[in-house]
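What you see is the complex with one protein chain gone and the rest in place.
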Amino acid sequence: MPGNSFGRAFRYTSWGESHGPAIGCVVDGVPPKIPLAEADIQQWLDKRRPGQSRFTSQRREPDQVRILSGTFEGLTTGTPVSLLIENVDQRAKDYSEIKELYRPGHADFTYQAKYGIRDYRGGGRASARETAARVAAGAIARKVLGAGVSVRGAMVQMGAHAIARERWSWEATQENPFFCPDPETAAAWEAELDAVRKRGSSVGAIVEIVAEGVPAGLGEPVYDKLDADLAKAMMSINAVKAVEIGDGFAGAAQPGEAAHDEMRMKDGKPVFLTNRAGGTLGGISTGADVVVRFAVKPTSSLLIPQRSVNVRGEEVDVVTKGRHDPCVGMRAVPVGEAMMALVLADHLLRQRAQCGG
Amino acid sequence: MPGNSFGRAFRYTSWGESHGPAIGCVVDGVPPKIPLAEADIQQWLDKRRPGQSRFTSQRREPDQVRILSGTFEGLTTGTPVSLLIENVDQRAKDYSEIKELYRPGHADFTYQAKYGIRDYRGGGRASARETAARVAAGAIARKVLGAGVSVRGAMVQMGAHAIARERWSWEATQENPFFCPDPETAAAWEAELDAVRKRGSSVGAIVEIVAEGVPAGLGEPVYDKLDADLAKAMMSINAVKAVEIGDGFAGAAQPGEAAHDEMRMKDGKPVFLTNRAGGTLGGISTGADVVVRFAVKPTSSLLIPQRSVNVRGEEVDVVTKGRHDPCVGMRAVPVGEAMMALVLADHLLRQRAQCGG
Amino acid sequence: MPGNSFGRAFRYTSWGESHGPAIGCVVDGVPPKIPLAEADIQQWLDKRRPGQSRFTSQRREPDQVRILSGTFEGLTTGTPVSLLIENVDQRAKDYSEIKELYRPGHADFTYQAKYGIRDYRGGGRASARETAARVAAGAIARKVLGAGVSVRGAMVQMGAHAIARERWSWEATQENPFFCPDPETAAAWEAELDAVRKRGSSVGAIVEIVAEGVPAGLGEPVYDKLDADLAKAMMSINAVKAVEIGDGFAGAAQPGEAAHDEMRMKDGKPVFLTNRAGGTLGGISTGADVVVRFAVKPTSSLLIPQRSVNVRGEEVDVVTKGRHDPCVGMRAVPVGEAMMALVLADHLLRQRAQCGG
Partner (left out) sequence: MPGNSFGRAFRYTSWGESHGPAIGCVVDGVPPKIPLAEADIQQWLDKRRPGQSRFTSQRREPDQVRILSGTFEGLTTGTPVSLLIENVDQRAKDYSEIKELYRPGHADFTYQAKYGIRDYRGGGRASARETAARVAAGAIARKVLGAGVSVRGAMVQMGAHAIARERWSWEATQENPFFCPDPETAAAWEAELDAVRKRGSSVGAIVEIVAEGVPAGLGEPVYDKLDADLAKAMMSINAVKAVEIGDGFAGAAQPGEAAHDEMRMKDGKPVFLTNRAGGTLGGISTGADVVVRFAVKPTSSLLIPQRSVNVRGEEVDVVTKGRHDPCVGMRAVPVGEAMMALVLADHLLRQRAQCGG
């Protein structure tokens, strides 16, 4: 019933607040004898870490992960893997003034409504800092999936400006701060985001995650469909408000004969001629790439004043100074990759349980 | 690990195939002493039932529900409520020719890949017939939510044609076969769908579900957020490929200052001046209407030939005769309502567990 | 959170009251392509059925099971198997007088305290009739375990009179109404139970369940240990008040050097020289027989008057007429077997998920 765990067979539980001593997670159900060192996890955390360009929060967190259990002589043992990341750069003073405010677009009001108490420092548990635990757990999920499955993400739209898909390059995603697969668009975004930042505003984004090499047969109908679990996984990321698989919303506007993937034989095997379904049919993976997109709303922390109320019922105007990302969407890319890996690893083990190898 | 249950505190398990003797579900965790009779459930099943207009499958199922347990003298007792709906109009012969085919857009190929066997009659477990169990369970969820919460749905786009939101009328949704809230658009859709049906094609749809009266505080961060569970719930419905909350994908294109809901005091209480968030912040309900939209892909069964392969690896062309809906989206409206009610009831009980009344 | 499901990977949900129209269960997670017909289940239900000797309730229930879903052409398909057993011989009038009573040793008082309402007819959901669902689900669990695993049970003590273990014969358990493995003791019990019945009393029992052929490695430390799940499984059976594994309570009185199982090599494999542990170490199966014993309290329904109170707070004397078993222990034998099979099947699939084949 409590909500801080994710997955069923490959399951992790996340804990920690933005300004507490540390954050972390416990990953249970890890298959034994998988090589696992801190460096395997650190590489993905480094990708998510703030403070790496002028477009992300200047909070300086090394995000150094420690493995506290579950490995022995470099291998997983099948027991829970406990991961811990210390919070180093909390700067509690930055946040003292939000103690009594409900910031628009933030979770201040709802945490208070739910629990009757909230750790207001840096957003507490609702901070995007929690996503470091997702990325750490996701690194182990990648190990479970093995080298045959690749999970990669890209930012495909910033604000109202989408990439040109014909210029897609996975290599490009590693060469700009936006994980943008289209170098020309990335350059345009850079100028645009500088302007957004300067006027104290923010901007949303659309992120696409692609998993290649996923075997057919993953997903548990009818409620734990692969796409249903992916939708949940992505929608659980901070600031995400929409998720689609394959053609998604656009597919609804197509006539039936242009909305599905026809099949033919190739090298003795059935293949899909297109991938409008995004890699799932009936909630089960088809063997084609699993393709998910999600929308991240613009960062809620703004220098532009916003009308709100405080805990005493007084009307106030809110300006958030602190350290913030003008576009959190870019930092959601490694998080979305992690969630994809976590869902796939979970369903891989679940499939093995019921149907064997 | 198996995937045929939904919910945690208010939890139901669905069973049954399209052409088996019956379908049904077991609803566990129902609070005691709630008045519950078969008629309370039947009214919602009647809304979903096929064969009610020329636009839905002509399968003639009375969908008569029986309560087999969990009530006594008209009240729930707190023990599991078992619901059973007999399959009356199976007509197995209609489907005999699909035995060896993988129909494009259907789950034939993936069920075979997953289980190594499939009940091909009418789609077996992957048939939309399963959604009757959702609607039946959803009827009990409505009872748990009580009269203060209303859950209503509407079809807001058919194919490429959206409604005019300024003409929105909930009453209108009861007066056309599409659950369309805009009477003018409904008339246009009627003509359009006749044409679609005539040329053996099909069309997708976008459905919107709105819950009013939801108290603030529901949702379990950080993985079982209210919107995350709604995303999963809607994406688990047959043929759904996209889900969004509030402004959803469109919200990503707005500047930060136009993307969030400002607050003011009204009658001594904090209120949101807009509802761009769709009723959740940080994954917890705000007290505003919970607004979810989802896309339904065009029906996969077409009279227009589609290229495919069969179980023997031969290339074939597929034409699906049988009985089918040219737009399954309209039948997804009561199903989406049920899933909304189920998620809310579950989170109401979960909230009560951790935080009390 | 609701409590009517059992198991994690192989999971079933039970429903139904003693005097409702039917009882049943939904078994989810069944591996596909297992041959399964109603007769496979019926044979075990027949073993549990009341009315087969003068020592069991004369309620005449055919306990005819129907498979409503999850199989196709004689094989499981991987989708939920729904099982239904109609209640035929309810005789509601027999129970009308207990409507307002709290019968000592029964669940009347606690169901009322918990739910504020209860179906008093024949004990409602608390009736031992529910155990038919366990036996039916257990029959499928046996199929999952395969022919290599045998699960058998015996009654090893009735009241204060234990069997002589040196006379143990599995064949004998099929030849007397007590499932007693010691023919001499069975004869003595027969006379004793007639006397108990005549004076309107009842008697408890100890039941032993043995699983042979269980592979080493099943059980999920540290909370879902195989023995922990077995303890839960057995303690959940009506009227059970104690569970032990291997030497159990008696083992606590042994010196350390006589309390464990030494090992030697045999035919190139490690073997245990004794089985004091009852087949588990550290909560994981050792490959030796899994041996569990549980105590069943004497039937609560007595012709001898018992002091109690009624729902209006009046002091009353209770005499239960109706139809009852003077020793419910004997009917717990097939139920204990079923619970053992269910726990083992669940852990077999769970082991496969994490550790593969």
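The chains carry the letters A, B and C, assigned in the order they are written, with residues numbered from 1 in each.
Here is the rule we use: a residue touches a chain if its C-beta (ideal position, glycine included) is under 8 Å from a C-beta of that chain, and two chains touch if they have at least 3 such contacts.
Please read all numbers here as calculations on a predicted model, not as lab measurements.
Only one residue in the set C:Gly122, C:Gly138 or C:Gly329 touches the chain that does not appear here, and it is C:Gly329. Among the residues A:Thr13, A:Thr173, A:Ser202 or A:Gln351, only A:Thr13 touches the chain that is left out of the figure.
In the complete assembly, the contact with the undisplayed chain comes from C:Gln351, out of C:Gln42, C:Ser57 or C:Gln351. Residues 1, 9, 29-32, 78-79, 221, 349-350, 352-357 are the ones on subunit B that touch the missing chain.
Where subunit C meets the chain that is not shown, the touching residues are 1-6, 8-9, 14, 102, 104-107, 109-111, 113-116, 125-126, 130, 157, 159-160, 196, 201-206, 216-225, 227-236, 238, 241-249, 251-257, 259-265, 268, 270, 273, 277-278, 280-287, 295-300, 302, 304, 306-309, 313-315, 329, 350-351, 353-355. Along subunit A, the points of touch with the absent chain fall at residues 1-5, 8-11, 13-17, 20-24, 26, 28-29, 32-33, 66, 68-70, 72, 75, 77-82, 84, 114-119, 124-125, 349-350, 353.
As a working rule, only the chains that are shown with their structure count from here on.
Subunit C has its Cα centroid 46 Å from the Cα centroid of subunit A.
If you average the Cα atoms of subunit A and of subunit B, the two centres end up 26 Å apart. For subunit C, the set of residues touching two or more other chains reads 1, 9, 29, 32, 78-79, 349-350, 353.
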